[in-house]
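Encoded as structure tokens, here's the structure I'll be asking about.
Here the complex is missing a single protein chain, while all its other protein chains stay put.
For chain A:
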Amino acid sequence: MSSHKSKPQSLFDTRIIGVAAVDALRKLDPRALARNPVIFVTEVVSALVTVLFVRDLVVHNGQAAFSGQIAAWLWFTVLFANFAEAVAEGRGKAQADALRRTRTDTPARRYANPENLRGPLETVNALDLKLDDVVFVEAGEIIPGDGEILEGVASVNESAITGESAPVIREAGGDRSAVTGGTTVLSDWLKLRITAAPGSTFIDRMIALVEGAERQKTPNEMALSILLSGLTLIFLIVCVTLWPIARYSGTELSATVLIALLVCLIPTTIGGLLSAIGIAGMDRLIRFNVIATSGRAVEAAGDVDTLLLDKTGTITFGNRMATEFLPVAGVRVDDLAAAALASSLADETPEGRSIVALAKGDFGLPDPDLDPAETKVVRFAAQTRISGVDVGTRSVRKGAIDSILRYLKTSMDRTPHEFRQAVERVAMSGGTPLAVADNGRLLGVIHLKDIVKPGIKERFAALRAMGIRTVMVTGDNPVTAAAIASEAGVDDFLAEATPEDKLGYIRKQQFGGRLIAMCGDGTNDAPALAQADVGVAMQTGTQAAREAGNMVDLDSNPTKLIEIVEIGKQLLMTRGSLTTFSIANDVAKYFAILPALFLATYPELAGLNVMRLASPQSAILSAVIFNALIIIALIPLALNGVAYRPVGAAALLRRNLLIYGLGGLVLPFVGIKAIDLLVAALHLA
């Protein structure tokens, strides 16, 4: 999985930090901050304390040093929150810029009349291309925009977006007719119809998403914002009403300390990191070479409980391979292997090569010593489905059972008993039997088998532990499908699946309350991709498929669906853990600030000062400083996400509750005490 991951970005790239620091200041604009109620409230009260600080300076009441420091740290709280978001955006942007560089100032050769593809060409800037323009691109040129091939076949280097250096074939019609702007044609030529206006190509959309301009709150972010706003309101009520209640009790509380209490109580930690977490989630996907067209899709990925996986390429290695030779009675297995080897030398299909590999590898057979003069090769052809070799008078053939029977002019019921048994056994196990004949005599059967990728069964087991079902989709018949399904350990399978079957299956599962993720590349996959909650289209797929899905995998690797789900889960876990941490923090802050407020009136409350903080002022200041610094301290966690393990929900919950719940309770006691020692040592309060 890591082979396609682009180089790990250092968390605090100095360039990103520099830009982010400036951005943090720029983001102080209250109009921008209003999107984030918690930090907005913090900014408003910071301004208020600043005014109080100025007043304290003017009237010389001896409070200026205290209110000045509180004001400064409140502003830092806002700035740190802005900084977190700016760093996340900066990292996303760095990723996006690399992609964008590929498409600046690309020249394009456009047909003056898109109706006439034999007509004259004009050279324009790629950025000036419009939807439905038709362009001509040939070897060595960069494709100027996302498009659909109208004519031509070409090999294209898509490494600019996929990081994969092997060229891919693109041709008109069928499932490989879409090309992406910024990729390079290596050979031949293409005539393309532009399918995305500049500024709305995939890369543009992705850049906009990570840059935050187009970022909309995802459903869960919205719900969390409501919780945070509600808590902010509650604490506003608590702090406002504390003033009269304290007054009744004989304590006049200053606005500065009430505001300090308010900012410590409202969930600034998660409020400040919330958008950074969201952006980092998208960014993690991009580093994984998957582009999500919305943050909603990343979130939905975490909720997915059913994965629809294509068998070929995802669960098995695309090609069937020879795994055993089954001779009939009276034939040695080595003889059968030798015959199979000889007959397959001229078979360049993957199956043929696997027979050669098995014979040479497991049976240690040498290359048959054949005299070229006497040898006549019969190449594999789709029509005959037979390949073989004639050496002198001897002719060896191997091929599909019915083809060989036809070649031998015989029928199944006239074959040896063991032969029929072997054929049946191979078919029952989900494999494909091939027959081998030597000079008209049946030697035995080659077992061709879909090979399940190593390690995939363990991954499915891990997914199952997370409550995610895997469903294998295949065009195979039910017997073959069932055999592979059981070998790969999937929970369910769809055999002889048509695109309609897929769509129907998704609908049925969704009706039962499940969320489905799938990947696909063909145009006929489009309806299912659109219907699925997470539809990952392959970059090599058709334009229709890419439009229908809500993610595009630049590497076109369907196995990545599993990692996509994990990234979605990690995003939600990070949010939840930091929310829990943030709320749990408040307990310690109360124990720091409340005794400080009322010790003068009620010295008996000294028992509540469990941290034994130096003085009331240093207690309040320390709590505010802790509250600001914890945002900075948690930025790495917010950007990298909390550790994800494929264990069950109960185990995850127990672990995270212990770390972020209990940790959130205990850590601030330690932190505030440490800051208090420092504040007292430096005589700051």
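Odds and ends about this structure:
Note that in this section a contact is a pair of C-beta atoms (placed from the backbone, for glycine too) under 8 Å apart; a residue touches a chain by one contact, two chains touch by 3 or more; residues count from 1.
Note that contacts and distances are computed from a predicted model.
Between the listed names "Carbon-phosphorus lyase complex subunit PhnI", "Proteasome accessory factor PafA2", "Potassium-transporting ATPase potassium-binding subunit" or "Mg-protoporphyrin IX chelatase", the UniProt record for the complex's undisplayed chain reads "Potassium-transporting ATPase potassium-binding subunit". Residue-wise, the contact with the chain that is not shown comes from A:299, picked out of A:56, A:85 or A:299.
Touch with the chain omitted from the figure is made, among A:189, A:363 or A:644, by A:644. Check A:116, A:249, A:439 or A:477 against the missing chain and you find that the one touching it is A:249. When the missing chain is restored to the complex, the residue among A:34, A:139 or A:223 that touches it is A:223. In the full complex, chain A makes contact with the omitted chain through residues 219-220, 222-224, 226-227, 229-230, 233-235, 237-238, 240-249, 265, 299, 302-303, 305, 464-469, 511-514, 568-570, 572-573, 575-577, 579-580, 583-584, 586-587, 590, 594, 598, 602, 604-605, 607-608, 644, 648-650, 652-654, 656-657, 660-661.
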